[in-house]
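I have placed the structure first, in the form of structure tokens, so that the comments after it can refer back to it.
What you see is the complex with one protein chain gone and the rest in place.
The letters A and B name the chains in turn, as written, and every chain counts its residues from 1.
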Amino acid sequence: MAKNTNIRISLPAVCFVWQIAMIILFGVFIRYNEESDTRWIEHRRRKNISTNLENDFYYRYPSFQDVHVMIFVGFGFLMTFLKRYSFGGVGFNFLIAAFGIQWALLMQGWFHYLDENDGKIKIGVENLINADFCVAGCLIAYGACLGKVSPVQLMVLTLFGVTLFAVEEYIILELLHAKDPGGSMVIHTFGAYYGLTISWVLYRPMLSQSRHLQGSVYHSDVFAMIGTLFLWMYWPSFNSAIADHGDGQHRAVINTYLALAASVLTTFAISSISQKHGKLDMVHIQNATLAGGVAMGTASEFMITPYGSLIVGFCSGIISTFGYLFLTVSFAVFYSTENVRNNVEVQLINTFDFKEAVANRTVNIQGGYQAAGLFVAIAFGLVGGALVGGILKLPIWGDPADANCFDDEVYWEVPEDEDENILSRHPNMNHTRGMPDA
Amino acid sequence: MAKNTNIRISLPAVCFVWQIAMIILFGVFIRYNEESDTRWIEHRRRKNISTNLENDFYYRYPSFQDVHVMIFVGFGFLMTFLKRYSFGGVGFNFLIAAFGIQWALLMQGWFHYLDENDGKIKIGVENLINADFCVAGCLIAYGACLGKVSPVQLMVLTLFGVTLFAVEEYIILELLHAKDPGGSMVIHTFGAYYGLTISWVLYRPMLSQSRHLQGSVYHSDVFAMIGTLFLWMYWPSFNSAIADHGDGQHRAVINTYLALAASVLTTFAISSISQKHGKLDMVHIQNATLAGGVAMGTASEFMITPYGSLIVGFCSGIISTFGYLFLTVSFAVFYSTENVRNNVEVQLINTFDFKEAVANRTVNIQGGYQAAGLFVAIAFGLVGGALVGGILKLPIWGDPADANCFDDEVYWEVPEDEDENILSRHPNMNHTRGMPDA
Partner (left out) sequence: MAKNTNIRISLPAVCFVWQIAMIILFGVFIRYNEESDTRWIEHRRRKNISTNLENDFYYRYPSFQDVHVMIFVGFGFLMTFLKRYSFGGVGFNFLIAAFGIQWALLMQGWFHYLDENDGKIKIGVENLINADFCVAGCLIAYGACLGKVSPVQLMVLTLFGVTLFAVEEYIILELLHAKDPGGSMVIHTFGAYYGLTISWVLYRPMLSQSRHLQGSVYHSDVFAMIGTLFLWMYWPSFNSAIADHGDGQHRAVINTYLALAASVLTTFAISSISQKHGKLDMVHIQNATLAGGVAMGTASEFMITPYGSLIVGFCSGIISTFGYLFLTVSFAVFYSTENVRNNVEVQLINTFDFKEAVANRTVNIQGGYQAAGLFVAIAFGLVGGALVGGILKLPIWGDPADANCFDDEVYWEVPEDEDENILSRHPNMNHTRGMPDA
């Protein structure tokens, strides 16, 4: 059955209406915070701050830009690996991230940054970082549906994904007081379960019809390495971007850097050993090398020692070959129950901010709350994914037929290459002779 | 008529002579400023500065590097989209930017940074940022001539472009006291008019002869997305790099970030709605998504509120489909007349530095000066472009024939691919059999 993939009405409608809604909601709710307002000068005077460098901007902006690159170039190019879906990979990533960050500023603002005096959300550079974080969960979910959904479906996936994210994040960080600076639970676990559940609900029995488009070509694999490397290099910034100023941020970088380095070695090892002739597989290199960064997300600020970070990276590089899901679960459990216990309490008081409501938490109790946080993340992924998957199953979103998955032709004006793909589509090679002017 | 495109004498001559001229002029005029000189230690002591972090370097360097990436990777890769002009796109961009930043340090130095005591230009990290800014105008102009000029012509275009830029910038910023931190007027408007006027003067009636090379191929469009994304991601740094320390820089980032996000959504919407089958066009995604950053250039530091920034991005994404020119004009006018009026005066005093000579300017008067600044930028672009276009029309610069435009073969040693383009050039496919050793 031919599906109607014409999105000429639906995509512009969604983009315009939702963007206008953003403008209205921003108009009602969002204002500059004290540090990004012209009143900063008075604020400085009042708080007796000696230098403009004490503005959080100068602690955070370089980290923000690194995270920003991860979201748009890192995730974007990681998804260009398919031979004929590079436009969709990097392009739709661009679209949904640009929408998601706006919606995230609102959702996270309502839950975390609402000024009780005037009912406004006050934003600064830390909010921009958190919005990028929030979108990362949806991009991970996009990865699970790559090539099989329409951009309109992706907008819906992102709308609900950001909403669910903000709620689970609020429960995990504010109610359970679990610690998750690099988002192992709230971003990676949630995003992976959310995306895979949607993909499972949208199961396509005849997907083998587009089998010829499911692989990579030589250059698309090199493009994907751009994504991998920018994710890998900037992951220390990701895990430290909203860590406490000073030693916390410093330590989060060191821990993540080391875990990432170790997981590269085990990824190469496992990739080689798992192939008959010992040849390396680009799919592993493009993905499993990042396991150390994912695994370190929850614990990046902890005093887990440099060799502890290497162990985390070592194990995560191995585990990730058994799948991303298993990785996120196993590590989050690991941190929740074991790792926390190894820390002396005084350090915990610093890193967990045990004070006020949670001042009398012991280490074991904190471990329990970390485990509870993980459970919440998984539950939101599964239930939310099932719900959103059901919505996306409606035949109104312009998704491609099974035979047209993984093909940019469906949603993009693709240049008529005089190249390899034309060759395979037009078996009679002589036809290419007449095409140089195309 | 066959044109002589051999640049073996002209290009090395221009490069050597102009580089030697730079060395001599730098020797006469350029010195380190107080913060980059070994006397910084004494300067610190004298000014009672408590920490090295107060050195402007630590406020500016991360922004500088982001801008630097925009100039060389952003603009460079944006220009790789043509199927057979990627070498020229990224390579000539590299050449003229490397020359332009040197000449800009001198030109901007004479106008803005001349030390009256010793007649020297004292440079620091802010000068490097400004030099990159200055070159951006020439790179925008290059975009308008892409594939149709020789590297020698581009050097001439850059020499005059930087000169004109420095003069119009001096008039707009120093004489008219207009505000333009992200360069909507001085960079984008000037650059666009300058380049388009040159392109118009160099009009090629027979350009259809190279029609077969004017499009993109699949991978060249993906390369161009590297440029687009690095421009898009780092544009908040561009618009904030020389903003005032503290809240000004903080706010410029937030405003630009939001405007850019909004223009992505309207770009996708307009791109889809403007095609018969609703398919997206890479040309729009590669260019119009950046409209929010361009539009926000003048106003980035203003207290235009977050929703105001979204509105700017929303409109600019739409307007930019009607062309870049219309965008730059309409927004610069908008800021000049309307937006300024909405700000309370106390904020203006902060952001416009109303003091000394301009202390008694009202908001309306400032709006008039902003409009005057826009007029100056356009006038310099038109008149300067006509002049330089006339010079470049002389038959001595090695420009390509109409049939050889958009072709790297003219100025580059191109590897003899066993690939798509060979196929189209050698219709008899059997010839490729003998080429694997090429």
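One rule holds in what follows: contacts are C-beta pairs under 8 Å (C-beta built on N, C-alpha and C of every residue); 3 or more make two chains touch, one makes a residue touch a chain.
All values derive from a computational prediction rather than experimental measurement.
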item	value
Identified contact with the non-displayed chain, of B:40, B:170 or B:375	B:40
Sole contact to the chain not displayed, among A:234, A:380, A:397 or A:411	A:234
Hidden-chain contact residue, picked from the options B:148, B:177 or B:219	B:219
Residues belonging to subunit B that touch the chain removed from view	6-9, 11-12, 15-16, 18-20, 22-24, 26-27, 30-32, 35-41, 44, 50-53, 55, 57-58, 61-62, 65, 68-69, 72-73, 76-77, 80, 84, 86-87, 90-91, 94-95, 98-99, 101-102, 123-125, 128, 151, 219, 223, 226, 411-421, 429, 432-433, 435-438
Residues of subunit A in contact with the chain not shown	50-51, 53-54, 58-59, 62-63, 66, 83, 211-212, 215-219, 221-222, 225-226, 229-230, 232-234, 237, 245-247, 249-251, 253-254, 257-258, 260-262, 264-266, 268-270, 272-273, 275-282, 285, 289, 303, 305-307, 310-311, 314, 346-347, 350-351, 419-421, 423-425, 427, 429
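The criterion applied here is as follows: only the chains that are shown with their structure count from here on.
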item	value
Between subunit B and subunit A, distance of the C-alpha-averaged centres to the nearest whole Å	31
